[in-house]
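I'd like to ask some things about the structure below.
All protein chains but one are shown in place.
Per-chain numbering from 1; labels A and B assigned in written order.
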Amino acid sequence: MTATRHYPSRPEKVYLFGTCLIDMFFPEAGMDAVRLLEKQGIEVLFPEDQTCCGQPAYTSGYHDEARAVARAQLDLFPEPWPIVVPSGSCGGMMRLHYAQLFAGCPEERKAQEVASRVFELTEFLVHVCHIELEDRGAPERIAMHTSCSARREMGLADTGPALLARLGQVELVEQERAAECCGFGGTFAVRHPEVSAAMVEDKGRALEEAGAQHFVTSDCGCLMNIAGHLAHRDSALQGEHIASYLWRRCS
Amino acid sequence: MTARDRILGRLRKGREERMQRDGGRGIVIPEADASVIGDRGWSRQERLQRFERWLTSVHGEVIHCETDDWTETLCRILKQKGIKRLALGHEQEVARQARQALEGKMDIALVDAARDVESWQQELFSQVDAGLTSTGGAIAETGSLWLWPTVDEPRLLSLVPPIHIAILDAEAIEDTFHDVMVSHEWAGSMPTNALLVSGPSKTADIEQTLAYGVHGPRELVVILRH
Partner (left out) sequence: MSQPVQTFTPEAFHRQAHDALGNPQIRANFRKAMDGLMDKRRQAFEEWDLEALRTLGASVRLRALSRLPDLLEQLEAKCEANGIRVHWAEDSEEACRIVTGICQENGAQSVIKGKSMVSEEMHLNAHLAEAGIDALESDLGEYLVQLNEQTPSHIIMPAIHLNTDEISTIMHEHTGTAPTRDVDVMTAAARAQLRERFMAADVGVSGVNFAVAETGTLCLVENEGNGRMTTTVPPVHIAVTGIEKVVENLSDVPPLYALLTRSATGQHVTTYFNMITSPRKEGERDGPREVHLVLVDNGRSRIYQDDELLDTLRCIRCGACMNHCPVYTRVGGHTYGTTYPGPIGAILMPHLMGLEATKDLPTASSLCGACGEVCPVKIPIPDLLVRLRRESVGEGRGNVPGAGVKRSTKEVAAWKSWQWLATHPTAWRGASIVAGKLRGLAPSHLGPWTECRVAPKPAKASLHTLIKQRTKHKELRQGQQEGES
């Protein structure tokens, strides 16, 4: 989908845009992203005034509200450092939809400039940091669910698996229909709960049947959905954000 | 105002307003590389292989023979398939040679296909075992025959009988559909009906299971002359 991107060399500093879901529900994933980046010798700047990328309103059709919220983020990244986002969904919103959202607005150029500096976390670790991982964990079979936004919108189907492949003791198992959506889709899960439920049931089963001991995702929306479903039916399979998993294995 | 005027009027208005909005740019058409659909540059051998591979993959039969004795191959096929009544033209070279070879020689009735369909529709639909046609050529990329039905070889001859026997010359196989259109200047000379035929009639409408001969022929036999 996305044209091959030109990646910068490893910077001294990066901004972290933590995303609202991580902020509120999965802060450890955000902290682990910080730790991973710092271990690469990169200073992580966390603009305190960040809130949300605006995507929930954007996909719901409330573009005036989405724009107001997105506008509030545009000034938070004044230095030319890359902006790392531990989510393909929010990353995709900022990287691809900010330009559409601000088309014809006074902030159009600034939005494009900010968008050009946005990198999803796994993308950044692979293509900019060229990260090497020293696996200190026990042998484990793991499954990964790559979010649809990361996979299709940002064209990052391979970066998550590429990181897991660098863990010597970890075997990545492929679940059936790996590319299929887990059924989250933001407000979709609320507006069409039954269809969404049918989708997450299938995704949960596919992950279990893949024979994984654990699963990871690069998006907390999918994590909340899939892990929430597996917990609801007392499945032994648990999941976490890929940043946490990588940090746990290597520290 | 007619519907035509109103529809065209709305389209023109839409187009003009778009031009005004975007400073005369109009709809942005992405740059595309048309070579993706042509420029195959296959050798004769590759063309033949591809044609046969694709046509047989969709249940078509390809039978090779020498150009000089193709009618012997035809006789063999008719016998093998138990064809008793063969519909064909009489002026087309293929039809002429077939008639010459078959007339009086075998227990096969030759049915004149070059008649107004109204005069023999029932017979065509229920009493003909096979139709014989020439072809304009073929397409290697998809294993397709191309036919321009004529007065001598009408449209239904390749469609209604349960078996379609088509005669093709090896050198008439070209790489792609695009190549065929260009080299035979289709754009300047489209006939009443032009056809690509790639295998026998088929359906997968019953639970994705392939079945042949749902409306047209259940068998397509290509006699490929070298």
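Quick note on the criterion: contacts are C-beta pairs under 8 Å (C-beta built on N, C-alpha and C of every residue); 3 or more make two chains touch, one makes a residue touch a chain.
Quick caveat, the model's predicted, so the values are computed rather than measured.
All shown chains touched by the missing chain in the whole complex, by label: A, B. Only one of the listed residues, A:91, A:183 or A:239, touches the absent chain: A:183. On the side of chain B, touch with the chain left out of the figure occurs at residues 2-4, 6-8, 10-15, 17-18, 21-22, 26-34, 36-37, 54, 57-58, 113-117, 121-122, 125-126, 142-144, 151, 154-156, 159, 176-178, 181-182, 186-187, 190-209, 211-217.
The chain not shown here touches chain A at positions 1, 18, 20, 22-28, 30-31, 34, 46, 48-52, 54, 56-65, 68-69, 71-72, 100, 148-149, 151-153, 177, 179-181, 183-201, 224-225, 228-229, 231-233.
Please note the rule applied: only the chains that are shown with their structure count from here on.
Each chain gets one centre point, the mean of its Cα atoms, and the points for chain A and chain B are 52 Å apart.
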